[in-house]
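The structure's right below; bear with me while I get my questions together.
Here the complex is missing a single protein chain, while all its other protein chains stay put.
Just so it is clear, A and B label the chains in written order, and each chain counts residues from 1 on its own.
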Amino acid sequence: MDQAIRRFFDSDLWFSFTRSPVTIVSAIVAAICILGAVFAPWIAPHNPFDLASLNLIDAFKPPAWTEEGAREYVLGTDDQGRDVLSAIMYGARVSLLVGISATVFATLLGVSLGLLAGYLGGAIDSLLMRICDIQLTFPSILVALLVDGVVRAALPREVHADIALFVVIFAIGISEWPKFARTVRGSTLVERNKEYVQAARVIGVPKARIMVSHVLPNVIGPVLVVATLNLGLAILSEATLSFLGVGVPPTQPSLGTLIRIGNDFLFSGEWWITIFPGVALIAMVLSVNLLGDWLRDALNPKLR
Amino acid sequence: MSNAAPLLEVRNLRVEFPTRRGTLVALDDVSFSISPGEVLGVVGESGAGKSMTGAAIIGLLEPPGRIAKGQILLDGRRIDNLRYEQMRRIRGKEIGAIFQDPLTTLNPLYTVGRQLTETMTTHLPIGPAEARRRAIEWLEMVGIPAAAQRIDSYPHEFSGGMRQRVVIALALCAEPRLIVADEPTTALDVSIQAQVIALLKRLAREKGTAMMLVTHDMGVIAETADRVAVMYAGRVAEIGPVREVVKHANHPYSAGLMASIPPLDRRVERLAQIDGAMPRLSAIPRGCAYNPRCPKVFSRCADERPDLLDAGTTRAACWLYALEAPHG
């Protein structure tokens, strides 16, 4: 373990990280967003969902540094007197949960199908890739909307409210797997013809074992990059769905929900209710994307 | 031939690659010269620095590699410190380059005729019509059948061997005085290889062009070169007339290298082999770089690095040929 840590700090990856100020700043911003979200119940100044602690007298308080602001509410309060900062931290928690889950789901699905298509080839390959082609002609948000709509129509209202979170995760995940499948299929086509795979075939290693233990470890590098870049996109998709009102349930507002709620008050002057969740969303997505960009360049030997 | 003033002179060339783990010395103290009409073969195993020597001469070292010391003189004029634009002009006109993969030299979007005529009109005082006439002549000379018809074909319409011939025509058509050929026949099959070698040899002889031929194939060198330089770990281990180096090498490394080539004319039970492998650039041994593998090693070899010394028929970087008796 100790050796592994030392190897990491001696690696080219770490070296290129320390040489890129933008990446370091992104990593810090991403870390703040993620830590703030994960530990929200312990570090947030208020619990915005504890109805007992809410007081309508505190509603529409502007940020602390303005004339009418209260020190207690750093970024002000919303129409129900909830602390905007705390709501952002709790909201980021939901956004991140949906984003990561959807990305993991898309990765698992895409990598498995891509590996199968690339290694087995033939009819399976053609079928899977045509499905990818068709799906890629729609914007992924449309696919997610469609899935969400179908599920809503199919399930009774009460049931839907219970599983709404999973529906969103599924909808976003299913709309994004083709990217993973294509990436993995491409690298699998290269790897499967390499001689180490033939060596395993000569001794009769079963196809499934060759795919998992030989090919998979060699195609997973680019997937990490796509997954990182995709995390930002998934968070944005969730925000879009929630902004349109078809995302997560209003009892668990995400950043997108907060932006939508705040949007109603934007023209009446209470700008902080929508601007601060927006800024938080941008900071989170941008920092994750910049990290993904760096990872792509650092792992690509041609650009080094 | 070798009495004439040298056309190319390389003096104490040192090429470094700065990396984050320190500076790697890829070439160190490399010196040699080539006279007009002479073919110098440069041999060595992968990583010995033979291709890099060629790249340094034509000014195409891959960054971050840079010439840290030494000089390269073409006809007495320094070319190692020229700017990119100036070097580019010299590369087309005075130095022709041939690489292993013809596709890196040919532009896939232009016909071979256009590439040939443009090269000629840029570097020679002739018009397009004359250039086209000469382009056909060149293609005929390098052995492309029906050259007049094929001149308007694109590179992908030629086979591998034919493409390499086009590259040779392209390298020669501006009538350079020096050709740097880096593994020109390695990608080709033996029967084509023989044709290309014969062609290069004939053209060098007829036009009085000097040639630096970089290859790992001793057979090619033996057939084509007048003199040969054997490189090991970024330095010249031995340099001399091809017959001497091939048959009676003085440096233990060249001798071992020649002995390990499987003979075509007989079967031997056990081939002579050199144990171990050439060191990586980051771990070149102190003293003579070959000393850990050398059968004739003695104490001086581990401490001091030998320069090229007079070894009678050739010059060898080996303490066996130091004038004073080996001490210790």
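Assume a residue touches a chain if its C-beta (ideal position, glycine included) is under 8 Å from a C-beta of that chain, and two chains touch if they have at least 3 such contacts.
Criterion: contacts and distances are computed from a predicted model.
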* Asked: Which protein name, taken from UniProt, belongs to the chain you can't see among "Cytochrome d ubiquinol oxidase subunit II", "NADH-quinone oxidoreductase subunit J", "ATP-binding cassette domain-containing protein" or "Acyl-CoA/acyl-ACP dehydrogenase"?
  -> "ATP-binding cassette domain-containing protein"
* Contact residue for the chain not shown (choose from A:Arg152, A:Arg201 or A:Arg296) -> A:Arg201
* Listed residues B:Arg11, B:Lys207 or B:Arg243, member touching the removed chain -> B:Arg243
* Asked: Of B:Gln193, B:Thr209, B:Asn291 or B:Thr314, which residue touches the hidden chain?
  -> B:Gln193
* Positions on chain B where the hidden chain makes contact -> 45-46, 159, 161-162, 189-195, 197-198, 216-220, 222-224, 242-243, 246-247, 256-258, 260-275, 277-278
* Structure fact -> Even though one chain is not shown, chain A touches it at residues 194-196, 198-205, 214, 217-218
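Going forward, only the chains that are shown with their structure count from here on.
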* Structure fact -> Distance between the CA centroids of chain A and chain B (whole Å) is 54
